[in-house]
Structure formats: C-alpha cells, structure tokens
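Dropping the structure in here first, questions after.
Note that one protein chain of the assembly has been removed; the remaining protein chains are unaltered in position.
Chain lettering (A, B and C) follows the sequence in which the chains are written, and residue indices restart at 1 in each chain.
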Amino acid sequence: MSRLNIELPGLSLKNPVMPASGCFGFGKEYSQLYDLNVLGAIMIKATTPEPRFGNPTPRVAETPGGMLNAIGLQNPGLEKVVSEELPWLEQYEVPIIANVAGSTEEDYVRVAEVISKAPNVHALELNISCPNVKTGGIAFGTDPEMAKNLTKKVKAVSEVPVYVKLSPNVSNIVSIAKAVEDGGADGLTMINTLLGMRLDLQTGKPILANRTGGLSGPVVKPVALRMIYEVSQQVHIPIIGMGGIQSAEDVIEFFYAGASAVAVGTQNFIDPFVCPTIIDELPQLLTQLGYQHISECTGRSWKQHEQFAYHRA
Amino acid sequence: MSRLNIELPGLSLKNPVMPASGCFGFGKEYSQLYDLNVLGAIMIKATTPEPRFGNPTPRVAETPGGMLNAIGLQNPGLEKVVSEELPWLEQYEVPIIANVAGSTEEDYVRVAEVISKAPNVHALELNISCPNVKTGGIAFGTDPEMAKNLTKKVKAVSEVPVYVKLSPNVSNIVSIAKAVEDGGADGLTMINTLLGMRLDLQTGKPILANRTGGLSGPVVKPVALRMIYEVSQQVHIPIIGMGGIQSAEDVIEFFYAGASAVAVGTQNFIDPFVCPTIIDELPQLLTQLGYQHISECTGRSWKQHEQFAYHRA
Amino acid sequence: MIINDQCTVVSQQQIAESIFELVLSGKIVEEMNEPGRFVHIKVTEGLDPMLRRPISIAAINKRSNEFTIIYRKQGRGTSLLANKKSGETVDILGPLGNGFSVAEANIGETAVLVGGGIGVPPLYELAKQLVAKGVKVISILGFQSQSAVFYEEKFASLGETYVTTVDGTYGKKGFVTDILGGLVVQPDVIYSCGPTPMLKAIEKGQYAAKVFLSLEERMGCGIGACFACVCHTKDDPTGHTYKKVCTDGPVFEAGEVAI
Partner (left out) sequence: MIINDQCTVVSQQQIAESIFELVLSGKIVEEMNEPGRFVHIKVTEGLDPMLRRPISIAAINKRSNEFTIIYRKQGRGTSLLANKKSGETVDILGPLGNGFSVAEANIGETAVLVGGGIGVPPLYELAKQLVAKGVKVISILGFQSQSAVFYEEKFASLGETYVTTVDGTYGKKGFVTDILGGLVVQPDVIYSCGPTPMLKAIEKGQYAAKVFLSLEERMGCGIGACFACVCHTKDDPTGHTYKKVCTDGPVFEAGEVAI
C-alpha cells in the first residue's frame, strides 16, 4: 500500500514530491543522474509564446542561506517546448505540470491553449509571480482583479486543470488566493520568490545585472509556511507548497501548514539527488511520526486548532 | 576628523550605527557589557500608552539563517518609560529614538505627544509595522491612506522629527513610503520583520504560541536592500536601514542601497558586542574601499546608474 | 560580569544515551560562582544555526580554570556541539541568570535536590557547594530509562541519592515525587530543575518551606533585552507584571512565577 500517493485535480501523484519550475529545466539534465520515474510530477521551466533569452548575466547571487536569481524566463518558446521538450519527457510515467508565462493576457492564453493539449501535460501552473520580467508576470500576481480575470481566461481555453502560482510579494496573500479561486483555479502553487537584492562591496553596484532578483532557498521557508497556513484555511482548492524545502522533515512541515503536495526548487542545485532522497525517506518519517498516510498531515496545524476551539465551545 | 558622523532630521549622529528597536530593551542590559556612549543612537523598545505583557511563550523560534519573534510589544507603558527608562538613559550622550506603537490612532498620538517631550528623545520611530499584534500595528503599515493620516496626526503633536517604520509585508513599498512622506514624515526606517511561521515536527502545531511571527536576521537582508533601493530613489527623506546587518560590510551594502544610517537588531542577541565592533571597523573598511566619509556610500548603487544614463544621453 | 569568551575544549565524552559531558576552560571561569546559572553558546561560527543555545553550568573548577556542561544531543545546535573535539574553541557568553542560592540552606540543615533528565546537571555544582558549606544533601534524580542515567555516583559521593526511571529499568520505577513524598526526613530546602510537569508537581506538593525551581524557556538574547523568555508572576497571572527567565531566573522560588 502506498503511503505517499495523492490525488489532486488532474494529477494522480504516486508521491507528492516534484521539482519546482525553473529549477529542473525540462528534465534532461537530471535524467542523467537518476530515473525521473521516481518523481511525483515535474514542473517544467516557464514557457512563453516566443523564445526568450532572458536577462543579462550575472543572473544569480548568493545571500545568507539563500540565493537570488534573475533568469528572466529564458526558454525556447512554446513551439519548441511542445515539439521537442514535452515529447522527450513522454518516455517517463510522470505527469508534467507546465508553467505558463507571458507579458500579456494573450500570451498566457496562447501558451495555455496549446500546451494543455500535450498528452503528458496534466495540469498548468499559471506563473503570475515572476519578479524578473518587466511586463506581465508579477503585475498579474499582486492585483486580485487582474489575477482573477487572467485565471478565467486561461481556464476557458485549458484542457487540463489550472493551478495558479502566487507571489509572496503582496500585502494580502489571502485576497489574491480567493480571487483566483473565484476565477476558477483548480489549485494553487506557492510560493514564488521574494524580491531581493545584493550589492557588490567593491563597486557599490547590484551584483545581478538585472539589479533585483528572486530570493529562494531555506530563507524563504518561514514566509512560505505562513502564507500556506493563511491561505489553506480560506480556500477550498489544494495547494502545492514550495519555498526552501531541503528534507523530508520540511515536506511534513509544509503539509502541516496546509499543503497537499510540494515542490523542491533551489535545493536541486545543491543536492541534485534531493528529490529521490526525500521520496525515499518520507515513509520512514511518517512511521516515526505515527501517520499511516502523508495526507493525514495536510493542514494539521490549523485543523487541530479548529478542533481545540470546538472542544472549548 | 570623523568619517562617520551623519546629520539627519533631529539627529546629530557621531556614527550611523544604532541598535534596532526591540533588540536592545531600554539599554540597561547592554550597558553592563560596554559603554553605550559609543553608539550613534539608540532605538528603544516600542512604547504603548498602557503597559503590555505581550504574547504567550514560546515567543521565538529559529529558522534557517534567521529567527521568528512574536513578543507582542511587551513594554512597561508610556508612564514608566518616561519616568524611569528615559531618565536612566540620560546619563549617556546618545540621542534616543523612541519607537511609538499602539492599537488606535489615539494611542499613537498620545504616546508621541508625551514621549517626544523627553529631553533625550531626538526623534520618534512610528511603528506601523509590528506583525505581532492583532489590532493596529501592521494594518497602518499596509494601507497608504491610513499610514499617511496617522503620520500627519503624529507630526501635529510631536516635538521632534518623526521617522516612520515600514513593513516589508506589502505589494508596493514605494507607495507606502510616498504616502508617509506626503503625510510629513521626516525620515523612514526600514524594514520591520517579514511575517513568517514554523511548525513543530512532532505536534504539527505552530512553534510560536502566537502561531505566526516576525522574521529577522541575515535572511531578510536581500529583501531589505531591495526595498531601500526602490524607496530611496523615490522619496526625498532619509532612510535608516535595517534587516540582517551583522558586519561593517553589511552596513556599507545598506548605504549603497540608499540608507543614510543603519540599525542592528537580531545580531545583538548573537554577538552582544556587534554594534561597537562594527563602529570600530567602519573607518578601516572605508579606507580599504577608498571613501573619505561614509556618507559617500549612500545610494551609490543607483546614483551611479543615473550618472551612467546621463553619460550615455 | 558577563563576558564573551572563546573557551577551549578540555574534553568531551558521551556519558549516557545522547548525553554529553563537555569540559571547557577559559577566563570566564573567574566569573563563575553561584550554581544554577547558565551559559549561552554559539555552537558554530556563521548562521547555521544562528541563535545561541542556553546550557546550565554543571560544575565549576576554579583551580583548573575549567567548567563542565552536560547536555542532550537533540537538534542541530547540540548535535554540532557534540562534534567538538579537545583543543577546539567554543564561543561562550556568560555566566547568565540567577542561580540557586546556597545561602538559603543553613549549616546542618537538609537540602533535597530533585532533578529530572537534563535538569540534573546544574544540581551537581549546587550539591558540591552545599556539602562544602556543611549542608546535608539528598539527591533524587529522575530519568526516562536506564540508558539515560548519568552522574549517579557523583551525586552519591555527596550524599544519599535516589534514582527513578519512568520505565523501571533502573532504580525505582516511577517519578521523583514518589521518592520525595516518601522521604523520612523533612527537607528544609528543596532545589529542583527538570521538565515543567515535574516542577509543577513539586510546587504543588509543598514538600518544604523553601522550594526553588529552575525553569526553561525559549530564549533570544539570554541577557534580558528581547523579552522572549518572560513569564507571568504567580500573583498576577494574566496581568502585565512579569519575570524574565534569563535574568530574573532561571531559578525562582516556588510561588514567585506562574509555571
């Protein structure tokens, strides 16, 4: 009996662990290192209608306990993703979640329409939270109305369930989450990166050519957990959690906060075997903590509070 | 000739390094360790009209490279701060910046009016960004209109310049900064803590009794730098920067981003001698980097970009 | 005076399951006198982990300029501490807090020391000082299981010593209060350190006129500046009066604070 399988809209996951978008390319590199079939799913790199080179380099900078990136959505473009990258991934029995990006509503709609038809794409991840592009991206992610409208339009054309990826750079994450739920989102993925910066001591200038970049890694974990905790209590759609996950223990913490599955980003760069390692370790950790199935952990932090409030009433 | 003195509204600082509010109590504890006269200024613990016990314990939790706190503005109340804490601090030749907090506009106004009359209080720091209290605090810090109105009211009664302390938990830090500048703020202090959370692996419950708490320490540095960089280019009032400062190098990085002075918070807990150490090390670092005076570093990141744009035109 | 000292590891050894005894030397020892105080340890340079860890002083040796701490390896901080080898340095801030007052027990009186698990260590220095003063010491040490028992002989060499284990694998099966309640002599003073339920039971039992309890709380600064470690006072359990565990405590008299 599997203790890790999870059913989410569009996704029958053998386990709830997947690489996060932009941290795993289109899978080829990591396939040299291990069998991708062990993964619960794969979130592929953001796809835009046209090929994009992205930002000038340097594109990464290190911060205490984390990193900044300003890749700028570099990708080979919709056509090539659909004709080359996705077909290559078909050799694996792993559902693909396609990360959809763009500068205008039309961009998102176009990518969603086409990419959602690919046989191995089981869900879309609507990236309204990329901090590293000048137009679109995060603008959609900080305005509830815009986020809702975009979600609606994408839902209208998508052949698979749509997850919306939320930005943490907002005053009120719950209002954005509710707006996209209203717009018809089937699920949420959170969080994308926090906007940050580093400056070079010698020159006084930003280390990143793009000046600012997205903060990821262990440092963002407490922010991600807090947001998932807040949002999961207010929406009725599932959350795929991410932000600084490094270990099986971290996965459980995200489930406690309210996640139903998780993605691992930055840690793939540090330990390329982190996903299979976590998947291996989860069953034993569940045993240790006294759970039969990982789904028992979802929302345990607030579900217990509810129960507690109930008992007192 | 001093290479570190800085003139800011209300504040003649012999050097630009001061302990951050809430991380230094009212100075007594650290005075056992070193002579407080070395400090540029002292930002004292938030003061509310009435004494507050704050939140239940545990009030702190560790996170990778940072910490969460949910003290909840514990303080002895306005009367005692004015009659006991501030007079005790008068033995030092150090300007005091009084951190003003409350649940309602009236609270802020009352504290500001009284505390700004204390002879050694040279400036107020309006705390509209505490994430750990249910009413007031951060609500004022995420709504530009509320922030502006509160600033106006406090300015109307304060006998000393008013600095407003900004919350990083917002979609658009520049709009809040401009709003409080409009409201008459003499300066800004930024950033307060990022809202975060940790969960206990064994129980599934939040580690903090208050559930969520404010994230501080090195992890928030890139976020603080980015916000200071954005805001300093858009306002005409000075910024006292803070968020993860641990070293003289960090101080320079904050200046580059746009700060005119800095505060050190969490690092006081790890190295209680951090402020004097940084103050000692700054002159040598300036020499190494080729600056005569620390003020040359302020805004160097974007001032150079301006120059560059100018040269190209 | 509180100082920040880079102490040298004299020796480190495991003395029970997950329990380590670390002997350190440094000039901080000159500042150490009262038992029951603690040190705040930065287990590694850098930010992983970032915060200091509070650990009680278990023994002070003025002559050799050494002190001992005993700790349980549990999370990242104590695990890294357990890796320290002789000759390496450890960043120590201290001594901190208010400890056990030896003055509360008079010559010839009987003090009962009640420790639970990693609450046992600070009682050892206390026992030594009490005995040196001429106070009769009875020690009651509670552990989970046989494998967790440590320092029994050390305490035994200073006075009557009882050991309990929760699972009965060593000493008497049960809790320290089982022994405490059955003592023939009436203690003049009780000093205790251990898990909160144990301290509560001891406070409730009113086993002696003077009872001193050492508390634990999550700490930030350890020196009284951050308000992380406060507790309510017993006579104002919901008000705004408070005590700080790091400076007013960790040792309080029973009835002083709400535990």
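FYI, a contact is a pair of C-beta atoms (placed from the backbone, for glycine too) under 8 Å apart; a residue touches a chain by one contact, two chains touch by 3 or more.
Here the structure is a predicted model, which is why all the values come from computation and not from measurement.
Enquirer: For the chain that was dropped from the view, give me its touching partners among the shown chains.
Expert: It touches the following shown chains in the full complex: A, B, C.
Enquirer: Quick one: say which of A:G66, A:G184 or A:P222 touches the chain that got left out.
Expert: A:G66
Enquirer: Touching the absent chain in the whole complex: find that residue among A:N37, A:T57 or A:T104.
Expert: The missing chain is touched by A:T57.
Enquirer: Given the full complex, what residues of subunit C touch the hidden partner chain?
Expert: 46-48
Enquirer: Against the chain that's been left off, what residues of subunit B make contact? List them.
Expert: 64-65
Enquirer: Can you list, in ascending order, the subunit A residues touching the missing chain?
Expert: 22-25, 28-30, 32-33, 45, 51-54, 57-62, 64-67, 69, 71, 74, 76-77, 217-218, 266, 268-273
Everything that follows uses one rule, which is that only the chains that are shown with their structure count from here on.
Enquirer: Chain by chain, through touching neighbours only, how many steps does the shortest route from subunit A to subunit B take?
Expert: 1
Enquirer: If I average the Cα coordinates per chain and compare with the overall Cα mean, which chain comes out closest?
Expert: B
Enquirer: Cα centroid separation between subunit A and subunit B, in whole Å?
Expert: Averaging C-alpha atoms per chain gives centres 33 Å apart.
Enquirer: Can you check how far apart subunit B and subunit C are, centre to centre, with Cα atoms defining each centre and the answer in Å?
Expert: 36
Enquirer: What are the residues of subunit A that contact at least two other chains?
Expert: Residues 64-65 of subunit A touch two or more partner chains.
Enquirer: Two-or-more-chain contact residues of subunit C, please, as numbers and ranges.
Expert: In subunit C, 47-48 touch at least two other chains.
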